[in-house]
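For this view, one protein chain was removed and the others were kept in their places.
After this line comes subunit A, so read on.
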Amino acid sequence: MTTPPRWNGPFDPASSDSDRGPGALSGALSGALSGARVPVSRRPDEASPRTGAGKGRRGPADPVRALMHRHHDLCARAVDPLEIAAGLEAHGVTDRTAARFRHRDVFSLAEELYARVERAEEPEPPAAPAPGRALGVRMVLGALWLLPGALCVATAFAVPHVDAVGNVGKDAAIGLAVGAGGALLTVIALWLCLRRGPLRVHGSGRGGRIAHALCTCWLLGYAAAGDWLLTGLLDGRRPYEAAPAAEAAVLLALAVAPAAWCARWFAVRARRRLAAGRGLDEFAAGVRPLFAGVVTAYLCGLAALVPAARLTVPGSPPAAAPLSTAEAAVVALCGLLLLARLLAVHGFRRAALSGVAVACAVQAAALAMAAAARLPGAAPLGAPVARLTAAQGAAAVPVAACGAAALALLIHAFGVLCRASAHGAPGARTTRTVSATRITRTAPNRAP
């Protein structure tokens, strides 16, 4: 870009015409020597025959200022000059453009821009990620968590009534069918609930998942029939009572909803705190009371669910009675399962699995000791279990097993779930839905 000439005096066409003549050089030299500014760049009348551009239009003294103004956002948020250079190139600025700003290349132009433009303050991040769905939809989805509980309650309510109505010989079969169907529906609803929402465990790893599922099944099975089995082993055979098992099942199914709500509340609040908080310590200090609150709320919810379960299942203690040992075992199991699930959801699957496995091992050991005591000469083996059950009832074993495991998990979770790394980058968890395949796929490519 040539700068338009500056005139010190009136334009004289005769002198510019003489530039073309043989004496142009001498004329220009003499003009320069005499101090007069001679236009040598180009004459205004031939500047641009069709445009007329460059007629009296002079460039600014600081050409970079216009560029600064045009790319202000880019320069203000850049973290180093190379980012400005990349951005300028994306806008079509080349080295030849940079030469017009008296720079060698885009990089040095970017360095000047980086030095001259003040860094903008980072805008505050949005306080809370906007919920993807409307409030009503979310409430309906949240209410879906009540489905397993509702199905289980309906089954437990229906089976005795079916028994009472059908006084024919085949009533037992009908009751059994209704019970089995209800149980199946409950399990399906439970499975659907655990596949989505806040209780979903991300990531792959089939082995750990299967082990976790097996341990959970064992714990549930023990809650259903463990006490009966243990008593039978210690004191001899007696008939199976369905009422405590039904009450335990109802309580467990009802506890799914508060567990999901608590997990969701914890995740959302922790993420919000993560987005707002500055340091890791500050985050941990804020999340600890949150976690304590979540666990307390869940336990309070369970305390409220126990009378509901008693009202549903006939043959259980009256609603106002104090908590029995069997119910305490179920409550401890609910707590254990929630903590294990929370840990697994936040990426600590190994800890979750070991907690559940310890509870299983204790229960299995109690059963094994009771069974071994029946062998001739091995009676002392069963003495501790027998003494415990004699003092506190058969349900003392699951209370001790699940309670101790839950307590250990609670202490562990209090340490790890209050860290920032447990909560991941906001939004990252939703994108990681596809499980990774094997880390390395190796294939020979020898065509036969």
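Here is the rule we use: a contact is a pair of C-beta atoms (placed from the backbone, for glycine too) under 8 Å apart; a residue touches a chain by one contact, two chains touch by 3 or more; residues count from 1.
Assume contacts and distances are computed from a predicted model.
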Identity of the absent chain, which is to be given by its UniProt protein name, from "Cytochrome bc1 complex cytochrome b subunit", "D-inositol 3-phosphate glycosyltransferase", "Lactose/L-arabinose transport system permease protein" or "histidine kinase": "D-inositol 3-phosphate glycosyltransferase"
Hidden-chain contact residue, picked from the options A:Pro258, A:Gly355 or A:Gly424: A:Gly424
Touching the absent chain when the full complex is considered, from A:Pro60, A:Gly92 or A:Pro239: A:Gly92
Residues from subunit A at the interface with the omitted partner, ascending: 50-51, 74, 77, 79-83, 86-87, 89-92, 94-96, 105, 107, 119, 122, 125, 202-205, 274-275, 277-280, 282-283, 416, 419-428, 432, 434-447
